[in-house]
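A single protein chain has been omitted from the complex, and every remaining protein chain is retained in its original position.
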Amino acid sequence: MIKPACEDAYLIQSKDLRNSYYSLTFGSFSKAGQCRPGHFVHVQLPCSDVFLRRPMSVASVSRGKKEIEIILKVLGRGTRMMSDLKKGDRINILGPLGVPFRLPRRSQTVIMVAGGVGFPPLLYLATEMVAKGHDPVLIEFFYGGRSAGDIVEKPRIKKLGLKFHPVTEDGSLGSLGLVTQAVEEYITSRKGTVKPVMYGCGPEGMLKATDELGRKYGVGGQLSLEAPMPCGIGICLGCVVNLRQGGHARVCCDGPVFDIGEVIL
Amino acid sequence: MIKPACEDAYLIQSKDLRNSYYSLTFGSFSKAGQCRPGHFVHVQLPCSDVFLRRPMSVASVSRGKKEIEIILKVLGRGTRMMSDLKKGDRINILGPLGVPFRLPRRSQTVIMVAGGVGFPPLLYLATEMVAKGHDPVLIEFFYGGRSAGDIVEKPRIKKLGLKFHPVTEDGSLGSLGLVTQAVEEYITSRKGTVKPVMYGCGPEGMLKATDELGRKYGVGGQLSLEAPMPCGIGICLGCVVNLRQGGHARVCCDGPVFDIGEVIL
Amino acid sequence: MTPDMKVTIAGVELANPLMTASGCCGYGEELANLYPLSKLGALVTKSITLKPRLGHPVPRTAETASGMLNAIGLANVGIDDFIREKIPFLAKQKTVVIVNVAGSAIDEYVEVSARLNDQPAVDMIELNISCPNVNEGGMEFGANSRLTEQSVAAVRKVFSRPIIAKLSPNVTSIADIADAAAQGGADAFSVINSLVGTSVDVDSWRPRLTNNKGGLTGPAIKPVALAMVNAVYERSRLPIVGIGGIATWSDAVEFMLCGATAMQVGTALFIDPFTPVKIVNEMKTYLKKKKISAARDLVGKVRKY
Partner (left out) sequence: MTPDMKVTIAGVELANPLMTASGCCGYGEELANLYPLSKLGALVTKSITLKPRLGHPVPRTAETASGMLNAIGLANVGIDDFIREKIPFLAKQKTVVIVNVAGSAIDEYVEVSARLNDQPAVDMIELNISCPNVNEGGMEFGANSRLTEQSVAAVRKVFSRPIIAKLSPNVTSIADIADAAAQGGADAFSVINSLVGTSVDVDSWRPRLTNNKGGLTGPAIKPVALAMVNAVYERSRLPIVGIGGIATWSDAVEFMLCGATAMQVGTALFIDPFTPVKIVNEMKTYLKKKKISAARDLVGKVRKY
């Protein structure tokens, strides 16, 4: 178990990715080097008008430089205030937190199922895998959104050399439909030829559908969940989910990454 | 009674005057032109960590440009947050508020008694008088502080051409002692030759002493008071002072400027 | 189509559900300098007592996290001057006038209310049986069912127009007190007055209020107020005026969903005196978006689990 830092970091870059998405890079974060894909940080805004911290997945790190990037979508008060931060602004970061993804074996075909704002941890996972020598063509990166505007950082994804499958509900980019429909088509069309592993992060409905796909087709893998998180470190019990085997798990510290089939979604 | 504005303004300049004093200039304030010496504005910080507004005397205005200046000393949470404001920051201003100074007749000798952070409204008063044609040599500007660092904006005061009398408790600038001692010396030395009018603003003890001087030597004039001010417009009754004639007055709207002898200090 | 903002409290129709709270708008004169009072559903005056009161010495307010404490001490001009100096102004305003009545004994409530009964400009009275500064043997009237019923019943005999009982949150069961007030003849409830609280200066070791304690108000108390409004709503059929921390249109909607027919804005007036006017406008936008034709259709509509 990593001992998280709880310290001030500084915004060194804020990039408007359009359609309410922003990429923020924080510097002077001593534990940047220990942030693995699937880890999240718990961000305290400088003004307690946003009283509780907000969990944000790590989207990338610059180890040597002690920098971490998060990618967020403005949805409410916390994310709005984050998007208004200016270079040099101080922000307190508690992290890294949670259980990160288990990396797949190097030869495995990997299906990534990213939905909207669930995309950042999968971006980091894919980046890390490629950096560690996973053949990018084995990574099938499905990325779904309402419409083209919800699919951000396309050039960055493509640069990894992986197989990029954008999916939009209005057909304005990539294939038309739900991302999990595209994934199901992929699984059924390849059935028997490959034994893939699946990683998913996105809205509730998408996670539920991905979990069902996994169980239906016997595809293992992991999902990163969201929940309201007052503390982020396991002490408030506010973030629980029901386990299929009975009982509760805390999303913040028993997760946010859970095995497919583990949680009742 | 002026109808105050309640509107967003923007910080266009923040100047560190040293020793925790700052000059802030706000732009886009529609009522700048109606701010008279003695008026104050009620400033809402952009983060409700400072929940109530903070009253700040108007130190100068740029009428055409819709700009007002305040000069503050960092004393607590509100003033600290103000001093941290950056150019372009939005701030909500309610004002102008209060009853301003009554300007003296043009031929009158005027004694100004400024103590520490009570200096800004008197700076504005002196500036306005000179602009309106009051002979600056008739203005005896006494300005007291603990030590030299508490006497800010000296060049600006001197440029008005008035008679500047800095007074410090440690003698590090000007004469040694309390500003009201220097004023008393001045009054006694000139007794009979001039019939001055006195304007004072500063800490409680200084105001009390000034009021006593006025009553003792029959020097009329006005004092600008401070009080905790939740509303600033007369609706909360949090800011009352006892009147010598009995009863209460609200500092925010019956004042902050009161006649010497009017209030029990 | 503009949503219908009118609501009715005890037969009195308000142009909209937003009032200014007692003690937070004086006698209306200062706000009238900012906007016509006709923009308010109603104005509730500072508590009026039999004799004029100066209240407690300053400091009598203190800032707290998302709120403030006050121990003004019922400073007011007294019923004589109120009738002579303030009523003529209020009578000219095109808004519903609610006079808040306070006292330190039942006789005082009765006398003040009787005097107000003769003033047609006074549409309703709000009985402040919940002020931490009104004592009978150290106990607020509003903390005791018997005293609540007695004081409302006594006033009922001398005041013929609607009586709103303003309830204290500093009780084990606000619904029980509401029952008692209804029993005494109240026509509506105001829920809530301020929570007892204090604050100490760690430098001087002095309380921040000369009264040693005071009433906590502002957004900090909103969740408590909402729960109490809902508790009274579930107990009684009388209309409720919701109060406590209201600063935005969504706060006001929350109160209506929990059972308030109208709302009062107190502390938020100190931050922005235009708050109730803004809330009315923004609530209209909300209702339009939600395709709800009348504000009153929100009352009590919270979809409980």
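Worth a mention:
Chains here go by letter, A, B and C, matching the order in which they are written, and residues are numbered from 1 within each.
Just so we're on the same page, contacts are C-beta pairs under 8 Å (C-beta built on N, C-alpha and C of every residue); 3 or more make two chains touch, one makes a residue touch a chain.
For clarity, every value in this text was computed on a predicted model and none was experimentally measured.
The hidden chain, counted over the whole complex, makes contact with A, C. From the options C:A32, C:V96 or C:I221, the residue with contact to the unseen chain in the full assembly is C:I221. Even with one chain removed from view, subunit C keeps its contact list with that chain: residues 64-67, 69, 143, 170-173, 195-200, 202, 204-207, 210-213, 216, 218-224, 226-227, 230, 245, 250, 253-254, 257-258, 286, 301-305. If you put the missing chain back, the residues of subunit A touching it would be 1, 3-4, 6, 44, 48, 50-53, 92, 94, 227-228, 230-241, 247-248, 253.
In this text, only the chains that are shown with their structure count from here on.
Among the chain pairings, B-C comes first (most C-beta pairs in contact). Centre-to-centre, using mean CA coordinates, subunit A is 48 Å away from subunit C. Distance between subunit B and subunit C, defined via averaged C-alpha coordinates, is recorded as 37 Å. Rounded to a whole number, the gap between the C-alpha centres of subunit A and subunit B is 55 angstrom.
Annotation for subunit C: residues 65 touch two or more other chains. In subunit B, the residues that touch at least two other chains are 48.
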